[in-house]
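With one protein chain removed, the remaining protein chains of the complex are shown where they sit.
Our next item is chain A:
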């Protein structure tokens, strides 16, 4: 592959196209394949040669691909991105003309993947020079991917085996990666809706499903739909292959806060296995109702939590921590009429600054409203009166 001539290369692609060999064709257009390092193929003007051997629009597609290899060899990712855009555009024209056949799906996967990667690299290059708006190129790449998605989603005529719909989940996953990077999560919705209403929804490959549920789970977290988030992220974690330690860890980073909000603390063993000790102090603090330790833990690993985008969700654990602390007060005093002062003392011991009896009442009222405490506050007696039955319902039962 590293030594073939341009003519040999073009002949191979042409044959692959004529014989509908999707996977082989994809390799010849993918930057994961060694042919891209072949200097004989890195031509600045390959158009004529391509036109001689290939039919339109394949001639344009391959010419743009070869121009792209030239650009990449020169480390010019802005140029590379430009040409990859042409590759995807020409590909899409060809793809749309394939009536009731989907042999080119592997090609679509390869060229769209490279498009996203080059968009990333190009933006990084521009940032270094102080040019370009962040996210601009990725958004344009996303528009192209959406065009591909629409072609796949609207393939209603072909039978299941020849349907282009099989490409929908791969494209969704690519698009999710972009939308999460540029922080435009609301754009995920139409994709999720399309996949949800498709009859292929459960038939995609396990790997694709894991990635899909990972992103949809993260979106659910963002929308504060923690029960759904737990379902999806648990699925992704359980089905993610044992060998992908890195991926399992990534899923866990998001699954852990959700589980903690629902009252399930991870074991220290699990944290050690996946190198997530940052959560250890957080877990300890929350289960003990130790606000001081929680604040310290969040502060200590702030950079990590912020980078992963879970800092704000972890802060929600404060409410759970208050609940656990107040439950301890109840268990200590062994009465159903608890003086508000007792809670104030508990908070002051946790070095919560500036807190006074008014704030204690507010915190208690909020916990009652959320269903974490069954009871009422008596202002006249300055007491919290709790139910004799199950005054602190288990966290998992409170939505």
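By our rule, contacts are C-beta pairs under 8 Å (C-beta built on N, C-alpha and C of every residue); 3 or more make two chains touch, one makes a residue touch a chain; residues count from 1.
Note that in this section contacts and distances are computed from a predicted model.
**Student:** Consult the UniProt record of the chain that does not appear here and report its protein name from "SAC3/GANP/THP3 conserved domain-containing protein", "Translation initiation factor eIF2B subunit delta", "glutathione transferase" or "Acyl carrier protein".
**Tutor:** "SAC3/GANP/THP3 conserved domain-containing protein"
**Student:** Tell me which residue among A:74, A:183 or A:387 touches the hidden chain in the full complex.
**Tutor:** Touching the chain that is not displayed is residue A:183.
**Student:** Among the options A:94, A:293, A:368 or A:395, which residue touches the chain absent from this view?
**Tutor:** For the chain that is not drawn, the touching residue is A:368.
**Student:** Based on the whole complex, identify which of A:98, A:150, A:316 or A:336 touches the chain you can't see.
**Tutor:** Counting the whole complex, the residue in contact with the absent chain is A:316.
**Student:** Considering the entire assembly, which residues of chain A contact the chain that has been omitted?
**Tutor:** 127, 130, 132-134, 183, 222, 306, 309, 311-312, 315-316, 318-319, 354-355, 358-359, 361-366, 368-370, 376-380, 385
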